[in-house]
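The following block contains the structure, expressed as structure tokens.
One protein chain omitted, others in place.
After this line comes chain A, so read on.
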Amino acid sequence: MAGKSHVKKKAGRKATKKKAKDVKKKVLGSGSSIGGGEAAAVSGLKGMSGGGGSDKKAPKQAKKAGDPGANPRAFAFQSAVKAKAYQARSAEKEQRRLHAPMSERAGGEPPPLLVLVHGPPQVGKTSLIKGLVKHYTKQNLNDPRGPITLVTGKKRRITLLECPPDLPGMMDAAKVADLVLLMIDGSFGLEMETFEFLNLLQVHGFPKVMGVLTHLDGFKEPSRLKKAKKALKARFWTEVYDGAKLFYLSGMQHGKYLKREVLNLARFISVTKTRPLTWRLDHPYLIADRFEDVTPAEPLRLNPKADRELLLYGYLRGAPLRQGVRLHLAGVGDFDLQEVDALPDPCPLPGQDPGVPGGAAAAAGGSGSGTAAAAATPRRRTLSDKERLIHAPMSDLGGMLFDRDAVYIDLPDWKVQYTSAAGAAAAAADPAAAAAAAAAAAAAGGILQEGEAMVRQLQGTKLAVDEKLSRSKIRLFSAGSSLQGSHELHSEDDEEEEDDEELYSEDEEEDEDEEESDSEDEQQQQQRGGRAVNGGRGAGEFPDYEAVQQDGRLRRRAMFGSSNNAAAAAAAADFEGSSDEEDAQQQWGDGQLQVHSGGDSEDGYEDDREDAEEALGSAAAWKAGIQERVASLFATRGADLAGFIYNTRATSDPQGLGFDAVQQQQQQDGDEEDEEEDDEDFFTLKVPGGKSAAAAAAISSGGRQQQQQQQEGPAAVLLQSADTFDSSRPFAAAAAASVFGSSSNSSAVPQGPGFSLLDLDARWSGPDAVQGLRNRFVTGDWDAAAARAKALPGEGSEEDEEVEEGDVFGDFEDVEAGLTFAGGDAITAAAQKAIQDATAEELRAKKLAKRAAWDAGFAQGGGAAAAAAAAAVDRGVDPAAAAGGSDDEDDGAEDGEEGAAGRPKNPNRRAEAEGESFYDAQKREMAARAAATAAALSQLDPKTRLALAGHAAGSYVRIRLTGVPCELVAHWEPHRPLLVGGLGQGEQRMGVTRLRFKRHRWYPKTLKTRDPLVLSVGWRRFQSIPVYALEDHNRRLRALKYTPQHCHCLAAVYGPLAPPNTGVVAIQASAAGPCPPASWRIAATAVVLEQEAELRIVKKLKLVGTPLKVHKHSAFVGGMFNSQLEASRFEGASVQTVSGIRGTVKKALRAGVQGVPDGGVRVTFEDKPLLSDIVFLRAWVAVDIPQLHNTMTNLLAPAVAPANTAGVSRKGHIKQQQDGEEAAAVESSSKAAAAAAAAVAAAAAAAGGADFVPAAAFAGGRPGFVFKKGGQGLGYYKDLNPKGLNPHAAAAAAAAAAAGLDHSLNLAADSDAAAAAAAAAAGKPAGWVGMRTVAELRREAGIGAPRNNDSLYKPIERAPRVFNPLKVPAKLQAALPFKTKPKVEAPRKRKTLEQKRAVVLDKDEKKAATLLQQLNAIRNAKAEKRHQQSARRREAHAKKVAKETEWRDKHNKEERKQRHVAAGKAAKRAAMASEGGGGKFAAMAAKKQRRQERQ
């Protein structure tokens, strides 16, 4: 129970149950063997654990026995073994619950819980979102797009987001989701998307996941439904965790999910707790829920493809966002944060002020008291309808849809009363003829009233009044030419219109404010979400509109000025009103720098604050000019310390942001001086210094230091000059400065010590001087020292200051800006009063809270607890938390979000009680520190707090970015979420990342080194070229060609760096593309091990050479290197011969030395090598890691409708009328391309009778063929590409050429169309195109893998080895003993005697010979006979065996079985055929018959 500080303490029914359980556990845990009631105890336990078990009586018993009050002893363990097991189990549970404690940021309101709805297409995601929105807000959304923020409870908001179907979108979504609703089509089963998404979640930090089963109404039989549910649940549990919640949506009614089921789901969502994930805690991020392009019109007119300036809105999540941080837009790129403002919360919690968090909320007099009033009213359990807010700027809330440049008003058919046909005809006709037509209609149909006829006529009007006026002609004189509507008149009209616009926008702002405080009816509430989106424009202004027939209903598009470039440009040209745009223009004008004429207290944040005020509406209007007023008033006052220190910004960023007035002034002065001097004497040295020393006085604001005053002059130089001497020792620096001030040799090393002995002596020689310091030493007054140590800035001193100021300036303080103003006009006075009221109210509330806390604390824990609780209030934390902290003492530590204040005190006491564990101590310490930080921050004024801590998570902010590619705006789609992530320390740097890398076990292919991969690391997604490696035992990184099968390897990837332990997902570009493969798409997962500037990965290198000349132990070796230069690199390398003689390369030889060719080396060996030996040089050569990376800019490419949902009308919010031309272009070009593709395919088919064309060598690419060595030998094989992309390759090339032509056109739309056409021609829809793998490139070019002929396997032909005859010299032979003499005789020419002589037999001999011959003949004949006989016998036997085998085979069991099965089937078929589906009986009859047959 000690873990999970992030988990909120449970309240309600379940919690009480749990508490009861815990109490029981304690009783059980402490149990020893106490006699009696054993059986009861066991059965009772069973009943409790089993729930609705098989034994019906058990629950009853459990209930009876389960009451711990009845007999606690009855539940004690009787067996020591059992008790031990129980203890072990509970200890294990306890340990499993422990996590490394994470420090939480004590902030204000948490951001809305981001609920991501994910699932494969057509699973019902949108319907679910609609259902949830309807459930929470009772409003209908026809087309939910983008993030939708809702208030779901008193203390809970959620943001609903639909996960896009493409892999990049899924990656982004997985990085931000707090809760994922994984939707699964129950009728179809789990789909790949679900698993892929789970895998992404695992890598990027696993948030909470809930499964939702839909399409369950497809099951007809309940048993099958049950089975399916069970199977899916089992699988889901294995994927997520055992016991993960799987929700069933049983079906739809009227196209909606059942109300009750949505309610249940909503309940589950409302109790979900979030997990703190490291990456998200460390980085600020937001999902943009509003997107505005605020590029000035003029540069856009000049170059339609100019970089854009964007405003993005959203709830800030994760870490606080500070000024000056760099942001990454996922799918776009990196941008500097130009500006960030906190805006009023568009969707505040009930009872919460929509004010700027940490900013200016309570300024307006009304709102503060309003809050107080709200607090006074009794709290309700449920939300009132008024509090059910929704913020969905991109969706069509209340029938309004805000597009980039237009507003659509959705009118359902049933709300529109169409006029009759006659009327329509009249309207359709020319207005001039309308009257006639109306008359005709009146004549034909019925009598039209005069008024009705006029209205009908008005309906038919096509042109607006001003247009009409401009076109109308007037003839003043009968003879004169007719004059058209004059231009002057027109322009005047325009101006008037603009003025109106301004008026309206102001009015509208006021309206909004009123709306927030007043209560309004539901209808207005409905519009509120949409209104907030609208920003400057809204209900007050009635826009032009254009009627568009789309999807069978009438939509009227409201047209605003911004849709028309020319008009906008004209407006911007003579624009005077909104300072926002003015600023923007100034920003755009790069060279111009803002010069503040005000005073010395301005800084870079002033602009920001002004903007924030502007957003506040008229409430902040009274403060509009206050800066100037204050500046003028305070011009004489000394600058405060922080102002002085941070005033001069050391950098001047090119945008001129925060460029300081003082510095600029100085620069200007300098420039002027320069100019003057330039005129006079060019070659004289310029001596800096001598500038005003007044500023330096502020350093010694502490005040009473003599030496500081003495240093003033040098200090001023030190602070203001850019070339001061760099030393941290103050006196050395001062000495250098004084040198610097007087001589031209700037920042020379000072010669003197930097202080004057005389000065020092003067200061310290007097006894008083030294004795003045007495109290700083232990010999002095300890009380004085203690007082000094305890003195804190703020309280005493500041009050004094304020009193002083009060005398001079009049006392009131702007709570927001932390500035003190002098009272003046009536508005200021009113505001002052309001602030005072608010402060008083706050004080009173605090006092009350303190008292309540004291009371509560006293009631529970006595005086000490009460004091602690009261102290908590004092520190500015929630007293309820403190109180809660003290009361949850006995139910464990599950009090995570309870508020930091309760923590430090509470575990303390527990520690006293039962000895604190290390874990608890850590947690307590962290919580105490977080609380201290929060307390310290709350003491600061908002401006300082903002400067220190940045915008906290949970605030609604507006972010301004510049230099955004125009394609983002051109291809903006609300369905694709825009993730803005803050980059942490060192994440902008490029370098080589070392990853522990594993190919996903479901990925069908092996990954090849240097094949590009898309990596998702941190916020980023980029394509890079990995090199795989394995680490040897000596830490050598040995390159791999392919990823290993079932183990990790290392991957070195060049790209933006990420901190170690960051998870990485790798996919192939084609998987992210528009037509992903049907198989598993995630190629690999990895984790960052290390970041490096470069990584040395090596591969083996084996060089072979032969000795050219062998001396004693050294030899000249050639053939190893190509040049002397190359060889010289290997001097000292060790070599080895095949026979194992080791050696060293000594020297690279000049070509021609000793007749050695170029590249020869002298090598010494340990033994004499043979001339016939082969010498090897084994080395490791570094493999270079390609320094290439490519951000995956998928948001800069047109959105891709996934193939299977392209045709679905509910998906595509296609602006037909606007994109009509483009669509036409796409269509025509795609037709052409299709024709081309068809031609190519036909050609291929014609040629393709043969699948193989033999060829000895590669002779250029052939479309549709791949050159490789296959089963039929070397040659061109037909490409059997599973994707079937290849036939389109030629067409793609053609289309790409077409696109190239089109690129010359300047309009974005055209090039889009061309790109789309190209894509369409290539057989894939448009989308981001990344680097392709080598295999893909080869396939496209129609070539196979390159082949080295030497590497081919050929039959080995070994020539028989011929040895020369051994020749022993005659001399040697003569000397040899006979034994060793060669016994080979020379061939004789004449026959030997024995060959020559004739043999004559005598009688006896003849006789004997004859006898022997006869005997032999007899024996031979017998043997022959025997042989024949045995052959005959064998033959007979074989015949017999064959016969037997035949018989055996016939009766083989297996065969018999098969035969019978076949026969049975045949019989069945026959029976079925004969009886026409006779059924079971026929089959049985057949079976019986068969059995009989067998018998």
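Operating definition for what follows: a residue touches a chain if its C-beta (ideal position, glycine included) is under 8 Å from a C-beta of that chain, and two chains touch if they have at least 3 such contacts; residues count from 1.
Heads up, the rule we're going with is that contacts and distances are computed from a predicted model.
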item: Among "RNA 3'-terminal phosphate cyclase domain-containing protein", "Cell cycle control protein 50C", "Proteasome subunit alpha type" or "3-methyl-2-oxobutanoate dehydrogenase (2-methylpropanoyl-transferring)", UniProt-listed name of the chain not shown; value: "RNA 3'-terminal phosphate cyclase domain-containing protein"
item: Absent-chain contact - pick from A:Val81, A:Ala100, A:Ala722 or A:Ala1374; value: A:Ala722
item: From A:Thr933, A:Ser1128, A:Thr1144 or A:Thr1164, residue that would touch the chain that is not displayed; value: A:Thr933
item: Sole residue of A:Met102, A:Val294, A:Val325 or A:Ala1255 that reaches the chain not shown, by the stated touch rule; value: A:Val325
item: Candidates A:Ala91, A:Ala231, A:Val770 or A:Ala921 - the one touching the absent chain; value: A:Val770
item: Residue, one of A:Phe206, A:Trp237, A:Phe755 or A:Phe1130, that touches the chain absent here; value: A:Phe755
item: Hidden partner chain, residues of chain A it touches; value: 103, 105, 282, 319-320, 322-325, 641-642, 645-646, 648-653, 685-686, 688, 696, 699-705, 707-708, 715, 718-719, 721-733, 735-736, 738-739, 742-747, 749-761, 763-764, 767, 770-771, 773-780, 782, 785, 788-789, 791-794, 796-797, 800, 929-930, 932-933, 936-937, 940, 944, 947-950, 985-989, 991, 1057, 1059-1061, 1088-1094
